[in-house]
Structure formats: structure tokens, C-alpha cells
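Chains shown are a subset, placed as in the full complex.
Each chain carries a letter (A and B) given by its place in the written order, and its residues are counted from 1.
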């Protein structure tokens, strides 16, 4: 699939591009969006979801970018890692915070497999109380 | 493998159990540690790493528990999810923060696969500048 540039895009795609550029105050959208535009329905849904969930909310935007990066590291998605790490930094994450997040991700991936291997029963204190 | 209770544990294992109990101000260690004690070397290393990385540092401890939970959700590790979500709450995470984290994890897993599928080249602005 080829990336779709603004001048070649349908009206539907251009509307999303315009909204991304306005929201992020940038002159052009990143390659991710230009490729995703091959499926305009997903382009719209992904952008609408990210716009709402990654902005101000209950967690600091920099923290949300760090969580996004943590998933990308676990899944080995390189484009995702560098793009969201860049955004984490732009929103205030320091090198110290990023390095500590990486350590937590690494330890979690280790203990996840220790749990897979030994299958400890869930302790009573961890049982979720349903109403 | 069977869990190893304190009274059956070797001196090496007891020392780790004692340290966990002192650090967490609890009367007994969780099942995870009792099963991991079947490999005393890993018991020691995992505890030493978690003790140093999950305590006070550059990220808020509640945030680190949320990141840990984000990895557990991505990997579908149920014991890990409930134990670290419980700890996230104990350290101050609210339901609103947890639900927002879950949304971010879900979106990241979606966009990771869109990147796998379309393989957009990394934008110049995301390239990590090496000295």
C-alpha cells in the first residue's frame, strides 16, 4: 500500500487530516495516518478515539504516552515506540522517567512468565469484589 | 510445583520472605513468592529488582503499578493484573485512572497492528538523534 498525500486524498480523508493538523498544530500529518488512509473508515475511528483518550483526562498526557510506549515495547512495535516516546518527551517525560518505565516493562514481562509457569492461585486479598 | 510455606523454607528463602514482610508491612507473603521459592535464586533476584524499581523514583509508585498492569493486560496474565491493580489502588490510583489506562492499552494494541500491517517508514521527526 502507498501513503496517501493530502492532494490525492478524498474529501473524507482530507477532513480527518485537517482535524489532526488543527489539533496538533502541525503542517502535515505523520506517515502513520497517510498509510492508514487506505482504509478511510479506520482512519476516522482511530483518530477520533486517540483524540479523545490521549488528551486531558484522569491521567497526565505524558503518562498516557508512557503507557502507550510500554505496550509498544512489549509488542516490539518500533514505529509506535519511537513516535510515542517522542510525544511523551514533548509532553514532559524526562529520560529518567522513560528509563524507569522501561525497567518496569521488563520486570512485568519477566514476572508474567513466572506466573504462567507456576500458576499461583489468586490470593484472597486480590479478588475483585463484585457488588 | 507446590508453594513453600515459611516453616518449610530454607534459610535463604526465609531471608527473602522476611525482607518482603518488613518492606510491605504484611504478615505473610503472597502466593507468587511461595511458588517462586521453588527457584530460590530467582526469588532473590526478582524481589531485589522489584524492591528497587517499584518504590519511590522518577515516576509515582501508583503510575508504575498502572504500567505493570498495562503489560499484564497486553500479555493476558490474570494473576499479574489483579495483584498489580490492587497495588495501584492502594497507592492512590482511582477507578477513573484505571479505566483510562485500560483504554490507552487497548488503543495501543490496535495501532501496533495497523503499523505491522502498513509498515509506515519512521518520520524524520521521530528519528532518535544519537550523539
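Criterion: a residue touches a chain if its C-beta (ideal position, glycine included) is under 8 Å from a C-beta of that chain, and two chains touch if they have at least 3 such contacts.
All figures in this text were calculated on a predicted structure; none of them were measured in a lab.
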item: Total identical subunits in the assembly as filed, 2 in place; value: 6
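What we mean here is this: only the chains that are shown with their structure count from here on.
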item: Chain A and chain B: spacing of chain centres that average the CA atoms, whole Å; value: 19
item: Interface residues, chain A side, partner chain B - complex; value: 1, 3, 30-32, 34-36, 38, 42, 46, 49-50, 53-54, 57-59, 63-64, 66-68, 70-72, 74-75, 77-80, 82-84, 86, 94, 96-97, 99-101, 103-105, 107-112, 114-116, 118-123, 125-128
